[in-house]
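Only one protein chain is missing; all other protein chains are in place.
To keep things simple, chains are lettered A, B and C as they appear, and every chain counts its residues starting from 1.
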C-alpha cells in the first residue's frame, strides 16, 4: 500500500478520546472526512487498537510503535508480522514520546521494509532528521519537542525547522517530510506545504478537539 | 474476573505459531482443552492480538505487556484502559524478556489494580519474587532465566526455587505463585503443585509443540 | 568500613558547584565540619570524581552510581571493583534521577555487598522502600520526587512518608532509613530523626548554598 501525498496523519496517542471505543468513533470521523473530500488521511492508533480499527475503516491504519524483533521469544514485543496480520499498513517509529536506540531504529526500519510496512519516523530536529534519512524510511516527521502540544505554530514561529529539515533530508534521499508539531490552523498547513513538507502529523489538535470533524475539514482543505 | 486455581497460563510470546492468525488457532485449542476438562487455562497474547483473541474465545486473555502510563500523551504505550476496552482480563508484567524499572513496575501493578486488570508479575529469582510481593500483584511467576526455553526441569533440578519462592512470597502476603520455567512434563506440574505453586506459566512447550492439544491435556491432567 | 549513625550524606549531583575542582572545595568543607563537630558526614560524588576526592579527604566517599556488571567486556560501566580500587566506600543506587530495573538493582546490591561497598538505595515512596528492603541494602533513602529540589519540607508537610517508610522497612529488616528529600532546616532534621530516620540525604540545600559550611553546621547540630 502507498500513502497519497499530501497526507494528514492523525496520531491518536493514548488520549482517552483516542483509545478503544473512542478510537472507533474518531476513526470513523477521519474516514468520513476522507470520503467526502477525497483528501489523503491516515491514522495512527495504539498497538492494541490496530486490529479493531483496521477492520472498521477503509483509510490507512498505522501502529504507534513497533519493535525490531523477529518472530521468536520476545514476550511483550510489537513485531512487524503481527502488525501486518492485524491490518496495519505501517508504523510510527521514534516518536518523541517513544524514542529509540539508534541501532534499534535502524533495525526497525529494515524490518518494516521487509514486511512491507510503511515507516514514518519522527525526528526531534534537523540533525536527527538527516541522520534518520540515511536509513531510508518511507516518511520523516519532524517534531521539535518544544512545539508538541503547545500553542506555538511551527510554520510561523519556526519556519526554518521545516525548510531546514526538507533540505537536509533531500540531500540524503527522496523521502517525504511531514510537519509533526506546531500545526494549529489551515494557514499552518498551507505554510508547511509551501516550505516543502508533503504532509502533516497531527494529534491533540484533532483528538482533543470538541469538533474533530470540523478541524479535519479545515486542515485538509488546503491540500 | 478471577482466575481459578490451579491454573495453566500459556504465554504465546511472539513465536510465529503464537501471533495473528496462528494465535487464533492456538487460542481455540486452549479453549477446547478447557471446555473438555473444565481445568483453568488462560492465555497471554501480544498487545496487538488481545482484541481479536478476546473476541474469539471464552477463556481469560492476558496481554504480555502493559505500560504504567495513564490516558494522555504517550504515543506507543500499552495502557490499562485500552487493554480493558479490548477485552483483556489481565497482563503479564516484568517477564524476563521484558523487565521493568522498579518504580515503573510498582506503578504498573497499581494501574492494573485500579483498572481491575489481573497482574501476573514475573520474577527471575526468589529475591525478586519477594520484592515484587510487597507490591501485592495478583500472581507471581518465578522464572529463572537459565531455565527458560531449556531442557532442565525446575521441579527436579531446582525444586528449592519453587519452594523458596512460595515461602518468601507468603511471608509478605497471600499471593499465588506460578512456576514459570522448566516445566516439561506432567510430573513437573505435579511436583510444582506439591512444592506450593498454584499454577504454571508455559510457553515453548505448548506453542512450539507439534501437538499443543496433547501437551495441554497432559499438563492439566494433574490439576 | 561502616558509616556512623546518625549520618548526613551530601549528594553532590552534577551541579557545577559539585564536580571537578569545585567538588574538591566542597569536600574539604564537609570534612572540616566533620572534624570540628565529630558528627558523621559522608559525600556522594560523580564516578569520575571518586578517585580525586577519596584521595583528598578523610570522610567517607560514595559514588553516585554503580552498574551491576562484573569485570569483563562492559565498555562504559562503573563496576564495584573499580570503585573500590579508586577509594569509594559505597555507592548510591536507584536515585530518582537514575532509576534501575528491578533485576539490575538486586544484582547491584549483591555486587556491592560482595565487594564490601556500602549500598545506599533510594526509593520514591513507601512501597518501593519496602520492596528494596527485601534486597537488604545497607541503607534506604526515601525521596519522594515531588519534594526533590523543592520548597516543601518532608517532615512537616509529609511526616507520614518518613514514619511509613521506617515502619515498612523495619517489617523486613533492620535497615537504617534516611530522609532523602524535603529537608530544609535543622528542625526538619530533628523531626526526621524523631520520626525514625537515622540520617539525611541532602543535595541542593548544601551544594547550591552560598554558605555550605553554615548549612552543614546547622544540620548536624541536632545529631
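In this section, a contact is a pair of C-beta atoms (placed from the backbone, for glycine too) under 8 Å apart; a residue touches a chain by one contact, two chains touch by 3 or more.
Bear in mind that the values here come from a model prediction, so they are computed numbers and not experimental data.
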**Complete:** Considering the complete assembly, the absent chain touches shown chains A, C
**Request:** With the full complex in mind, choose from A:84, A:128 or A:181 the residue touching the hidden chain.
**Result:** A:128
**Asked** Pick from A:94, A:119 or A:165: which residue touches the chain that isn't shown?
**Response** A:94
**Prompt:** Out of C:27, C:42 or C:79, which is the one that touches the chain we can't see?
**Reply:** C:79
**Fill in**
Missing-chain contacts on chain A, rising order, are 94, 99-103, 105-106, 124-125, 127-128, 130-135, 172
**Item:** For chain C, the residues touching the chain missing from this view
**Value:** 11, 13-16, 19-21, 44, 46-52, 63-65, 69, 71-79, 81-86, 92, 95-98, 148-149, 203-204
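Just so we're on the same page, only the chains that are shown with their structure count from here on.
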**Request:** Tell me, please, which chain's centre (mean of its C-alpha atoms) is farthest from the centre of chain C?
**Result:** A
**Prompt:** Are the two sides of the chain B and chain C contact the same residues or different ones, given that same means over half of the numbers occur on both copies?
**Reply:** same
**Complete:** The distance between the C-alpha centres of chain B and chain C, rounded to whole Å, is 37
**Fill in**
Multi-chain touching residues of chain B, meaning two or more other chains, are none
